[in-house]
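Entry: subunit A
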Amino acid sequence: MALLEVKNLKTYFFTRNGVVKSVDGTSFSIEKGEILGIVGESGAGKSITGFSILGLIDPPGEIVEGEINFDGRDLVKLSQEELQKIRGDEISMIFQDPQTSLNPVITIGEQLMEAILYHKKGVSKKDAYNTCVEILKTVGLPAAQKRMKSYPHQLSGGMKQRVVIAMALLNNPKLLIADEPTTALDVTIQAQILYLMKKLSKEFHSALILITHDIAVVSQLCDKIAVMYAGRIVEYGKKEDVIFNPLHPYTKGLIECLPKLNDDKKRLYQIPGIMPSLLGLPKGCYFKDRCEFADEQCDVYPPQQEIDKRIVFCHKVK
Partner candidate 1 sequence: MKRLTVAVAALALVGTMGVAKTLKVGLASGAYTMDPQAFNETATNSILSNIFDTLVRFDENIKVHPDLAESWTNPEPKVWIIKLRKGVKFHNGNAFNADDVVFTFNRIKNWKKSGFKGKVSMIDKVEKIDDYTVKFITKKAFPVFLRKLTYVNMLDKETVEGKSDEWIGLHPIGTGPYKFVLWRKGDQIKFKANPDYWAGKPKFDDLIFRVLSNNATRTAAILSGEVDIINRVPVVDVNRIKSNDKLNTFVKPGLRLIYLQMDQFREKSPYVKTSDGKNPFLDVRVRRALYYGINEDAIIKFIMKGFAAPAAQFHPDVVVGYDPTIKRVKYDPAKAKKLLAQAGYPNGFSVVLDAPNNRYINDAQIAQAVASSLAKIGIKVKVNATPKSSFFPRTAKQDTSFFLIGWASSDGDGSSMLDGVVHSKDDVKGYGRYNNGKYSNADVDRLIEESDANMNPASRVKEMREAQQIAIVKDQSIIPLHYQVDIYASSKKIKFVPRTDSRIWAFDIK
Partner candidate 2 sequence: MLKYILNRLFHSAIVMFVISFIVFFIMFKAGDPVQLLLPPDATQQDVIEMRHALGIDQSFIKQYEAFLRNVAKGNLGNSFVYGQPALDVVFERLPATLELSVLAMIFSIIFGVPLGIIASIRPKAWYSKAIMFLSLSGISVPVFWTGMVLVLVFSVLLGWLPSSGRGEVYLFTSAFTWDGIKHLIMPVLTLSFFQLALILRLTRTGMMEVMMQDYIKLATAKGVPRRVVVYYHALKNSLIPLITVIGIQFGQLVAFTIVTETIFAWPGTGKLIIDSIQNLDRPIVVAYLLIISFIFVAINFIVDVLYTFVDPRVRV
């Protein structure tokens, strides 16, 4: 059985201007120790998918439908108190921007130790402290003991992200959700952090959901890939299949965008147009306005097709 199975998840935001269907019928699953990459442009619903798993959707947002089966429980049906026990313990999350994800007025040490103390009753403060120092060393933060006393503003962006990663790993979670963990960082540090995450997830036997707009990152790290577009998954399958043999025109476009080392004459490809506003989605296939293959057929939303253990939503794929 899969560690996490998301079935037909729908997370809607009921705003003044209408219902924003940020996540609109998404399904995927992840096994123990597996790495799943969710790729898509900003606003495609990737992050909301991540927050939905942890039950971190605030009004006016709401999970309106679907199941999130995690380790035998449906997270959608759990109360906030029950979720709170799971968050940071069995499932933890790494946020996009390390600059804003640490509390500026609380020490690093306290913020780390909290994650242990609220989950493991009976652990002494001293043990928690030691665990935190250890984990800071594990994520490669120098002078860990000194850092415990530091405040976030005294650390660089890369250091902060390591702290956030350390925080996520503290309780050896079964599932780790990383939401664009490297976008806010310098390119050199990005690679380090990504490598570190992969290493750690293997070391800790955690499943990892990597949310990113960067298909290159996904192609390096992941076992499985889900491509999201305008709130829906359009293609979902093993990494090798999706990268080397993309079926959906959008996936193809994304991969075309990647610079290729041996082919520097060709200009970088761009998918024409922009993703439609979630408030003004076109009838039928959401991608049709940007798709070179689109025809009248595409005025109906394409049904799910399963091809070679891959799921894809497109009329043009046979």
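Simple rule for what comes next: contacts are C-beta pairs under 8 Å (C-beta built on N, C-alpha and C of every residue); 3 or more make two chains touch, one makes a residue touch a chain; residues count from 1.
These made the cut because all candidates are chains of the complex that A comes from, given by their letters.
Keep in mind it's a predicted model, so treat the numbers as computed, not measured.
Asks: Sticking to the defined contact criterion, which numbered candidate from 1 or 2 is in contact with subunit A in this complex?
Replies: 2
Asks: Under the stated contact criterion, what part of subunit A meets candidate 2 in this complex?
Replies: Touch residues, subunit A against candidate 2: 51, 54, 56, 59, 80, 84-89, 92-93, 95-97, 100-106, 111, 114-115, 118-119, 151, 153, 164, 167.
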